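Note that this complex is displayed minus one protein chain, with the remaining chains in position.
Every chain is named by a letter (A and B) in the order it is written, and numbering of its residues begins at 1.
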Amino acid sequence: MILNQFLILAAVLFCIGVYGVLARRNGVLVLMSVELMLNAVNINLIAFSAYLRETAGEVFALFVITIAAAEVGVGLAIVLLIYRNLHSPDLDHVEQLKG
Amino acid sequence: MTDYYREYLAVAVLIGAGLAMVGGMLGLGKLIRPTRPQPQKYVTYEAGSDPVGGWGQSNVRYYVYALLFVMFDVEAVFIFPWAVRLETLGVQSLISMIVFIVILALGLVYAWRKGVLRWA
Partner (left out) sequence: MIVQNIFFWVLALAMVLGAIGVVRSQNVVHAALYLVVVMAGAAAQYILLAAEFVAWVQVIIYIGAVIILFLFGIMLTRAPMGGDTKLDNDQRWPAAVVSVFLAGVLGALLIDAFGKKEIVISGAKGEQLLQVGKAGHLADSIFTAYVVPFEVVSILLLAALVGAVVIARRD
């Protein structure tokens, strides 16, 4: 297996995630796109860990997975708060700080 | 390395067989069953009472429970490798794991004190 096939798969997933973050308006779906991007990063870490025969990459992937779980917990709580205050999960409605 | 891949090939074959079986059965059923759609068939209660509204709104309390589950799931992920190597790593790793568990348990204590675990 070539190292690049994993890296390019990760790059494609990352770019699809970027598209989702930019084009989605529902807060839950934006968070899902962020998860896609974090998964792409993990694939990179594991691929390099296999290429270099180093455990460090896998430890970092473990930490990234952990932090992604915490991020989703807080992010969804914020979306719930937005939903409760504005009666819609759409991030377009969050504009009270706009000057 | 070949043995490793062979073991996981068995897992892949099992997953493929499961998907093929479910897909084959549902597809076969779709092919040979008669379809006569009528609007009454899609009503939730055929006994007569009309359903009100769409999806019911769930309570936010469920979310806190799901979150607690996620936190302790993550804790378990770090306990597994620690348990594999506890004997060789010794007391130092035991202490760091106890600190880890105590810090996470503080979150549970906080949730308890705030009353989110009580279903009132």
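Keep this in mind: a residue touches a chain if its C-beta (ideal position, glycine included) is under 8 Å from a C-beta of that chain, and two chains touch if they have at least 3 such contacts.
Because the structure is predicted, anything quoted here is derived from the model rather than measured.
Asker: Given the full complex, what residues of chain B touch the hidden partner chain?
Answerer: Missing-chain contacts on chain B: residues 1, 4-5, 8-9, 12, 53-58, 60-64, 66-71, 73-78, 80-82, 84-85, 88-89, 92-93, 96, 99-100, 103-104, 106-107, 110-111, 114, 116.
Asker: Tell me, which residues in chain A touch the chain that this view leaves out?
Answerer: Contacting residues on chain A, toward the hidden partner: 1-9, 11-20, 22-29, 31-33, 35-36, 39, 42-43, 46-47, 49-51, 53-56, 58-59, 61-63, 65-74, 76-81, 83, 87-90, 92.
Everything below uses one rule, namely that only the chains that are shown with their structure count from here on.
Asker: Within their complex, state which residues of chain B touch chain A.
Answerer: Per the touch definition, chain B meets chain A at residues 60, 63, 67, 70-71, 73-74, 77-78.
Asker: Could you list, by residue number, the parts of chain A that touch chain B in their complex?
Answerer: So the residues of chain A in touch with chain B come to 62, 65-66, 69-70, 72-73, 76-77, 80, 84.
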